[in-house]
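Next up is a structure, given as structure tokens.
Every protein chain of the complex appears in place save one, which is left out.
Each chain carries a letter (A and B) given by its place in the written order, and its residues are counted from 1.
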Amino acid sequence: MSLDKSAVAHIAALARIKVPESDLEPLARELSNILGWIEQLNEVDTTGVEPMTSVVRMELARRPDVVTDGNCRDKILANAPEVAQGFFAVPKVVE
Amino acid sequence: MSELTDLTMADALAGLAKGAFSARELTEAHIRAVEAARPLNAFITETPERALEMAAASDERWRKGEAGAMEGLPIAIKDLFCTEGVLTTAGSHILDGFKPPYESTVTANLWRAGAVMLGKTNMDEFAMGSSNMTSYYGGVENPWRRKGDNRPLVPGGSSGGSAAAVAARIALGATGTDTGGSIRQPAAFCGIVGLKPTYGRCSRWGIVAFASSLDQAGPMTRTVRDAAIMLGAMAGHDPKDSTSVNRPVPDYTAALTGDVRGLRIGIPKEYRVDGMPAEIEALWARGIDWLKAAGAETVEISLPHTKYALPTYYIIAPAEASSNLARYDGVRYGLRVPGESLDEMYEETRAAGFGAEVKRRVLIGTYVLSAGYYDAYYLKAQRIRSLILRDFTDAFERVDAILTPSTPSAAFPTGEKMDDPVAMYLNDVFTVPVNLAGLPGISVPAGLSEEGLPLGLQVIGRAFDEETVLKVGEVLETAAAFTARPER
Partner (left out) sequence: MADANGYVIEGRTGPWEMVIGLEVHAQVISKAKLFSGAATDFGAEPNTQVSLVDAAMPGMLPVINEYCIEQAVKTGLGLNAQINKRSVFDRKNYFYADLPAGYQISQYSQPIVGRGRIVLDLPDGRTREVGITRLHLEQDAGKSLHDQHPTKTYVDLNRSGIALMEIVSEPDIRSPEEAAAYLRKLRSILRYLGTCDGNMEQGSLRCDVNVSVRRPGEPYGTRCEIKNVNSIRFVQQAIDYEARRQVELLEDGGTVVQETRLFDSGRGVTRSMRSKEHAHDYRYFPDPDLLPLELDDAFIERIRASMPELPDAKKARFMTDYGLSAYDAGVLVAEKETAAYYETVVNGAEGKKRDPKMAANWVIGELFGQLNKVGKGISDSPVSAAELGALIDLIADQTISGRIAKDVFAEMFETGKPAGVIVEEKGLRQVTDTGAIDRAIDEVLAQQADKVAEYKAGKEKLFGFFVGQVMKATGGKANPKLLNERLREKLAG
């Protein structure tokens, strides 16, 4: 599968990573190279094979409905780049 | 003094028990060693004050007769493990300044067992790499050099700093994580022991997530016995991790009987890859002979889907990573590059904060999960993963352990293989299938290459049969009598 510049731009936007225009072409080539190498998986006949859901074979662990956490605002905000009155602050979003 | 840093963990424990030296002396020796070895760049953060405090507490516990399994042993922690109050970077710029207000379960287990923290080791960024060259904090130097060649070599990755620290004798042991080979491959490149336990054996809580269905923490040590001791301290069920398995942790050292008589060892023919260096073939053959001499039986087996393991991994791991790394967005911790809008802040922060390899994998991952491609890539890869697991399950009907080389080559010079990501990925060709199947695997130093660099052999076991893996590993270790040491 070959990716072109616009495909890379689209993926980069989905992943919220800014890619300068000049990097789009080289990146497209790099990614296409990797994806080309991955294509060999099409050789494998996987008809009737279930996708792996988990290597661990056990039941999903459940916890009881008890409050055991939270009430630790200091810890939660301790590493934040910008805090205001107990909130995280980010550039304003206009809806 | 340097003798203290030469000890194995087992011998250090014995020495502390006897009172031959104190935990403080042992830690001080290592702190000096860490300082002296700074050119290797194995550490991102050194924690000498904390280490001395912990050593003092250990001495107290030895005095009271309350010593834990790792009491007083100075170890290094890969910077992927969140350590409370101590900078944790995952080798990335995007976690600048991040000091977790919590301790990972595995490291908490180690501290409870009495271990002493020397610091946080360097690693490939977000554990993505096989050379440690993708770290924001610069590459790590392998303490080994080729005979007559003073070009610096890579220690392997992603747990490069941990491997180098243990090989250079500046830590008695270190934690690593292994998603596609990140413990076993650097262990092989640095001539030490590296064990990846069964998926679910150790808790992932508090370990910066790369690929959730593959990541597993494990010990990196100089001997198999040390790995057994350290694994015992690290492992255990964690109710905070839904993928952590509730099985008791046995005494792994008790499995080191040296007796492999009657054990059936599988030799997978598909691991004999094209262009495999003769010396690696030769090492493998020697390993087979050693095990036969020790009374084991070797059986040729087939793992037919082996060659598809790497591309399968390079769909699944990036896919999971692209989602796991979405939280690094400049909002709640780490680097923030300002932007006029929220999206701009995200895009600038992540562009500046992530290195090239991380970006590549996040983009690949985003792509293979995106609309129209999910079935062809991600679902297909998960089906092949089922087939790879089935290969192993079938093989383990006939054998008790599998022997393979750890890596297709010895350590290579820094800067090599950087132009072609795929060439770098091929370093993990022997290790990746084990992660896909969730099985335990160990790399044991088994010999030297023609250029005098360490080469490792890998033993793979059934799920939760770390005992057999360790037992076979120790037999190889004894037979190999690997006493070579790096110059640095």
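Note that in this section a contact is a pair of C-beta atoms (placed from the backbone, for glycine too) under 8 Å apart; a residue touches a chain by one contact, two chains touch by 3 or more.
Only a predicted model underlies this, so the values are computations on that prediction, with no experimental measurement involved.
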Touch residues of chain A, complete complex, unshown partner: 13-14, 16, 53-54, 56, 58-73, 75-77, 82, 84-95
Chain B residues that touch the omitted chain in the full complex: 82, 88, 90, 95, 98, 100-102, 104, 204-209, 211-213, 239-243, 319-320, 322-323, 325-327, 329, 331-333, 342-343, 346, 366, 369-371, 374, 378
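Definition applied: only the chains that are shown with their structure count from here on.
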Rounded Å distance between chain A and chain B, as computed from the means of their C-alpha atoms: 23
Interface residues, chain B side, partner chain A - complex: 97-102, 199-200, 213, 239, 242-246, 305, 307-308, 311-312, 314-315, 322, 326, 329-336, 338-348, 350-351, 354, 359-360, 362-364, 366-367, 370, 377, 379-387, 389, 420-422, 437-438, 463
Residues of chain A that touch chain B when the two form their complex: 3, 7-8, 11-12, 14-19, 27, 30-31, 33-35, 37-38, 40-44, 46, 49-56, 58, 60-61, 63, 72, 74-76, 78-82, 88, 90-94
